[in-house]
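The complex appears here without one of its protein chains, the remainder shown in place.
In this document, chain identifiers A, B and C correspond to the written order of the chains, with residue numbering beginning at 1 in each.
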Amino acid sequence: MSQVAWLIPALPAASALAIIFFGKRMPKGGAEVGILSLAIAFVLAVVVAIEVFSANVAAVADGGEAFLTTVGVELFPISAEAGINAGIRIDGLSAMMFLLVTFVSLMVHIYSLGYMAGEERFTWYFGLLSLFTMSMLILVVADNLMLLLVGWELVGVCSFLLIGFWWEQKSNSNAAIKAFLTTKSGDVGLVVGVITLWSVFGTFDISQIIAGVEAGAYNEGLLTFGLVALVLGVVGKSAQFPLHTWLPDAMAGPTPVSALIHAATMVTAGVFLIARLYPVYSAVPAAQATIAVIGAITLLMAGLLALVQDDVKKVLAYSTISQLGYMVAALGFSYTAGIFHLFTHGFFKALLFLGAGSIIHAAHSNNMSDMGGLAKVMPRTFYTFLIGSLALMAVPPLAGFWSKDEILVEAAAAGAYTGNLVLVLGAIGGAITVFYMTRVLYLVFAGEFRGYGHPHESPQTMTAPPVALAVPSLFIGLINLPLPAFQPYAFSAWTMFSTEYWVTHPIEFSPLIAFVAVTLAAAGFVVGRLMYRDAPVGDADPMLRLGLPTRILQEKYYLDRLYTDLITLTLVRDKLGAASVWLNDRVIDRIVYLAGAGTVGFGRGLYDVADQKGIDGLVNGVGQSTRWSGGRLRLAQSGNVQLYAGAMLAGVVVLAVVFAVG
Amino acid sequence: MTWEELAITVTVFLPLLGAAIITFVPRRHEESAKSIALIVSLAAFVLSLAILAGYDWGARGIQFQLNVSWIEAAGINYHVGIDGISLPLFVLSYLLTFLCAVYSYHHIEEPGRPKAFLALMLMLQTGMAGCFIAFDLILFFVFWELVLVPMYFMIGIWGGPNRQYAAVKFFLYTLFGSVFMLVAFLALYFAAPERTFDILALQQMGAAGEFTANFQRLAFAAIFLGFAIKVPMWPFHTWLPDAHTEAPTVGSVLLAGILLKMGTYGFIRIALPILPDAAVEYAPIIGVLAVIAIIYGALCCLAQTDLKRLIAFSSVGHMGFVMLGIATLTPIGINAAIFGMVAHGVITGMLFFLAGSIKERYHTREIAEIGGGMVKTMPKMGVVLGLTAVASLGLPGLAGFWGEILALLAAFNPAPSLVDAGYLTLFRVLVVFGAVGTVLTAGYFLYMMQRVLMGEPPERWSEAGLRDISPIEWGAWMPLIVLTVLLGPAAFLVTGMTTPDVTTIMTTFLGG
Amino acid sequence: MPELLSDPTTVDLFALAPELSVIVAALAILLVELFLPAERKRLVMLIGMAGVLVAIGFLIALAADIGGGSRAAFGNAFVVDQYALLFKGLFLGVAVFVLLLSYRYFSEFRTYQGEYYFLLLAAFVGMLLMPSARDLVMLFIALEIVSIPGFVMAGLRKFDLRSNEGALKFFIIGVLSVAVLLFGMSIVYGFTGTTDLVGIAVALEGAERAPLLLAAVLFVIVGFGFKVSAVPFHFWAPDTYQGSPVPVTAFLSVASKAAGFAGLLQVCFVAFAPLADVWAPVLGVIAVLTMTLGNLVAMQQTNMLRLLAYSSIAHAGYMLVPFGIVQPGNAALNSDAFSAVLVYLIAYAVMNMGAFAAVTAVTRAHPGRQVADYTGLGHRSPGLAGAMSVFLLSLGGVPPLVGLWAKFYIFIASVEAGTPFGLFLAAMVVINSVIAMFYYLAVVRTMWMDEPLSVEPIRPGFALGTAVGGLAFLTVGLFVAVDLFATSANLSTLVAGG
Partner (left out) sequence: MQAAYPLTFAALLFCVGVYGVLSRRHAVLVLMSVELMLAAVTVNLVTFGAMVGDALYTGQVFALFVMAVGAAEVGIGLAIVLLIYRNRASVNIDDADLMKY
């Protein structure tokens, strides 16, 4: 089956084309095509996953090689030796991503049926969703970095279009541009990194790069540079510190989009990239340390930011950044921990976003200060949202607990300063997570409704997908139970990239860490409940009354202002751009103009001075001297012929002298 | 004379013949000039496709060759032929001219007069195509200059309010460069052990090291000036924004689509292979200038308020990537450059078509006047503009991407001779700046899209009943739109053709 | 030196046939004109045309006859060889076009038609003699036969003060330069004891270089410098061009100048060849001054004829460049330089004649002769404006028009010289070509890009239209055959024939 896995991205590609070109004429505006293709793709993904996972389990059992299938063709040559290939790489990681992407995408498609109903550009929306899914799947399936880069950029542009979906409002298009440019800035690193890896290994092919690393024949300095450059791309795409600022703004897009792109899939592309190249990264400790530190900073910083948000989607956005920080940090020392958290988080964060969408749909506002008491009117939304929240809070035995616990265990095992940093910050971050989710739960669902109108439960299409997502949110953590007996049949075995790695990096359980984490989480909950039991909003909100810390957090550490105002606006658009134009018009052009004008002026001058005054004057002089000697002379201004004659003879005399001497 | 020998001559001079025929159209039937131009350009395009079909892709060296003596006393030959490097540009020039002929059914700028306009356009076609098939320096020069006059008139008569200034600037700038180029050609002629203007013969002498280092330096400088002005490379670019802004739509399309490529093509065909040692010396300078152009062009774009001028400045940046590819002196770089040229021709040609149609409808090029919301007032036009803009900013999967990324890739790994000369670090730094340039490029295009496409349209436009893309426009644009999308995944259409000959031409540099 | 003593009274009527047929036509015009009624007088042009065509017929016959050799008359003073034939062909071709230009102009002018055509043909007789003249006396006579009718023709618009004035200036400068030329010739004769050009060369070879002799050589060159309007002997040209009837201006700037170059070629490349190291640099410097001044001043002109006058001064500068690179004894180089002048002369004749033909047509509607009169000509008469653009662009050197190829030969020759001075000259030609584009382009721009003054088209009429069209065709198409001119008459034939 894995031979035809290219069908998985091909299906949404076909549906994207079908929707964009023919969607308007379809009864459901093209949505049915998208849902159908995604459903088939999901089935295919399940089939592929079963094949790959079972093969890997078998490999663990008999010590064989991890499952890997690559199918590729050369797209075009770029020199006599090298070429650009298109190929698919099917292994545990891509099978896992298939499952996640197709499932969440399918859910979001269905959910959007209700959420986007009546929307003017309904068809366009579904076309973009399919296009995005295709791009994401290309990124996942790519067997070489160039193709991965293609998918990477394509998801970026889809994200741009979806964030700016309601482009009538300037703020939305601003957010879209910000998202695209920020991630694109990170892509400088990605491009340079990919090129550097090509330079080191002479290929884009991931298998060959890994083989090259294993063979040990590489320029270590260059490789380190390349990998760190790649991290810059990851920082942009996965919204890591300090390029995370675009993600909260990206919430301007429709909420299902946030669920799909800015929670479950696209933002995990960076994490995926590191996981994809994990064997390469593990050969370069410096790069791994960089990853871990960036992830650790991000997880704490973003968690704090979530504390002061009023917009429910922004809370979730910062929470996403924070969780992405966990994943990235985890990949600093453990492959399995990182991608396991990616996997579980995808489900429950998508669930939370869909739930938030449902809430916003009902309350007609994004702000929690306009909500409250929604548990009574929309129970189904409440229970699914609650499940998602508990999973995010890492309440055992829900999904989030197992994956986050794994990260902390691995961090402790890794030790050294990076491991300890991640361990400490991760544990604190866990408490913060619980606190802000408690705040959200109380502000949204408890108490009385503070907004306008009469909120009501969302339609079936919008409640069914959360239910479907709630199931994995509850149980998916169990697939990687850290029991030695279970491990050969668990997630870690399914998705391993090599048997050797699986053997040498067993998944373990630490009761102490689990206890500390749960205790911290409980503390967070208690504090949160104490503060927000009465759903204080606005000025009453204790988190907004902390003075300077609140201010700093509300100003997002002033990073945004730095980027937007200082760099983008002041520096680039107004100053540098203007300076360039100035340079262009005033200096370079002026030089040319002056050269031209100079020639003309020189001509005029020569004409006025040399021809009319100089030659004429010379002529005058010659003429005058002859006239003097004749005794009847005056300064004659007119009298041209004789002056001509005089000039001519003067020329003759001068030349004759030259001749005679020469 | 077989078809093989005559194919190029017939294809190149057919448009000139068409131009001559058009001049004999009586003024009363001036409109029929359009059909003649359409038929002639279509016929020429079909002929160029026939050459494409008859071209042996795998082979190296020139095909469809014809070499007859022309001016014997000076050793000038009528030597024409085609190889993988020129073929894509050759065919592209015919395609664009044909599309321009189609487009002129839709709109010709004031003062109309299709007869003169189309005759000039066809003349231009002969000059452009001729440049790509000439294998004799003087023949090349003649075609090169032949382009100048029709374009001068196109800008000067059918251009915008500031047309005369732009036309003269264009003319004199280019003439200035080309005079130096001619001097260099003559110098090559005299310096060659066996006096000849034949490009292939001179290439062999160049590879054999027949020219002294000092001579190469001087000759390259002169040739560089001629080509760099045409490209245009920073800081010789200032004619371009004016010329583009003022030129009529068809003029802009051909100017951006083909004329600029004549310069870069000249580098690949003439400057590098004939003067390889000087090329190694100049490559870092070219690389630096190219990257300056990338960044600088993008920054200038950010400051533009005029849609057409913005697109014009974007050409500076895009050609910067092309020149960066050339400066690497590697087959990948040259391939990237040629791909970049074709892609830029397709995409920017399309952008200028759009700018022209927008100007025609809004009667302004000022972005602020247009005021946004084009997707609402003219949804199809808006979507096409959006697609073309993202293609231009180098989105993977569309035509603009490969040229940029491969140029960067090549610049990271420049030719061994450059590495030996100690320029590796310089080029790698250039890569980083070039990559930053892609971000800036994305920035100004998105900024443009935001201001033109998005937002609520001003009332006067939403009520003006602006006509969306007309059938003629679809006819003129569809091939370009298809190519914009197709060249992304099907890049082998270009590189498959170019790779063998690029490898041949670069062998001098490959050895170190 | 037996040929020195050859009988100066020998006459070869066949060799003289072209000149004789033109003389006969000229005399016939004078005679017939007396008997024609006023409104039919213009028909005498046809007689002139017939004479010229017959002369062309004889020329072809002569060409067939001599093959690679030559025929001589009056001892060795008059020689017909390939070189002479090429020039004669050029002159007769120019004569055809000047006649075509004159027809309408003078038939509307109404007075002195017979006299005008007589004088014109008489001047052409002098031109036909010029390239055959291989003796100082014969050169002098030929030069005067060209000049004297020119003085009269320049003043033909008797009641126009400008015409009078132009004629006077032309006359005084002309006479003065002839006097200087003669003074030089007399001294050269005194030093060498002969007036035969080859004889002079033989005598100068290895002779002591007395300062007086060198000065005399210069005097002779100056005489021709006046004719070709080289700086600083150019002052008459703009005023005279402006004042004369336009066809006469065309004649002066093309035919008369070409005759001057013919004489200069013979004097420099034959008689004074041994002293080339002395005069070549001086002529080179004069060339640079001439083209630079011509171009820079042309840029300032608002009068079309003055503009063309300065432009033709500049072109004289280009044509003098090959003289500047001549080296004594370097046969190959000298031959290249020689061919370059020939090719340029032919190209110049075609394109400049064309420009004047177009100006003649426009002058009919706008007698003011201002550049402003050409505003929007492209909208009024696209054909005429197109032809004019072709001529101007060709003068500017835009390929593939014939003007470029002419410059190309000069480039090649001066680079070929390989000396720093040669390269300097080449560079100056380059720089000047660019400068020149300014004013040529300005006119072209005015014609096409400005709003026309009136919508009334300008109709040149049949004769003039033929001239304009024919010359435009030649300007565009002649590049196919430039090679022919360069190879058909090279220096060796002149030297051998002399």
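Going forward, contacts are C-beta pairs under 8 Å (C-beta built on N, C-alpha and C of every residue); 3 or more make two chains touch, one makes a residue touch a chain.
Keep in mind that what you see is a predicted model, and the values were worked out from it rather than measured.
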{"item": "Contact set of the excluded chain (shown chains only)", "value": "A, C"}
{"item": "Listed residues C:A25, C:V98, C:I187 or C:I458, member touching the removed chain", "value": "C:I187"}
{"item": "Residue of C:P18, C:G89, C:P131 or C:G155 touching the missing chain in the full complex", "value": "C:G155"}
{"item": "Of C:V44, C:L176 or C:V390, the one touching the omitted chain in the full complex", "value": "C:L176"}
{"item": "Touch list for chain A against the chain that is not drawn", "value": "607, 611-612, 622-623, 626-627, 629-630, 632-633, 636, 638-642, 645-646, 649"}
{"item": "Touching residues (missing chain, whole complex) on chain C", "value": "5, 8, 136-137, 140-141, 144, 148, 151-152, 155, 158-159, 161-162, 164-169, 171-172, 175-176, 178-180, 182-183, 185-187, 189-190, 193-195, 238-239, 242-243, 300"}
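By definition in this document, only the chains that are shown with their structure count from here on.
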{"item": "Approximate Å spacing (C-alpha centroids) for the pair chain A, chain C", "value": "76"}
{"item": "Whole-Å gap separating chain B and chain C, where each centre is the average of the chain's CA atoms", "value": "43"}
{"item": "Chain A and chain B: spacing of chain centres that average the CA atoms, whole Å", "value": "34"}
{"item": "Chain A residues counted as touching two or more neighbouring chains", "value": "none"}
{"item": "Touching two or more other chains - residue numbers and ranges from chain B", "value": "172"}
{"item": "Touching residues on chain B, where the partner in the complex is chain A", "value": "172-173, 235, 237-238, 241, 296, 299-304, 330-332, 335-336, 373, 375-376, 390, 395-397, 401-402, 405-406, 408-409, 412-413, 431-432, 435-436, 438-440, 442-443, 446-447, 450, 453-456, 489-492, 494-496, 499-500, 502-503"}
{"item": "Chain C residues touching chain B - in the complex, by the definition given at the top", "value": "339, 378-379, 382, 386, 393, 398-400, 404-405, 408-409, 411-412, 415-416, 418, 426-427, 430, 433-434, 437-438, 441, 445, 448-449, 482-483, 486-487"}
{"item": "Residues of chain A that touch chain B when the two form their complex", "value": "75-80, 82, 84, 146, 149-154, 157, 160, 164, 167-170, 173-174, 176-177, 180-181, 184-185, 187-188, 191-192, 195-196, 198-199, 568, 572-573, 576-581, 583-584, 588-589, 592, 596"}
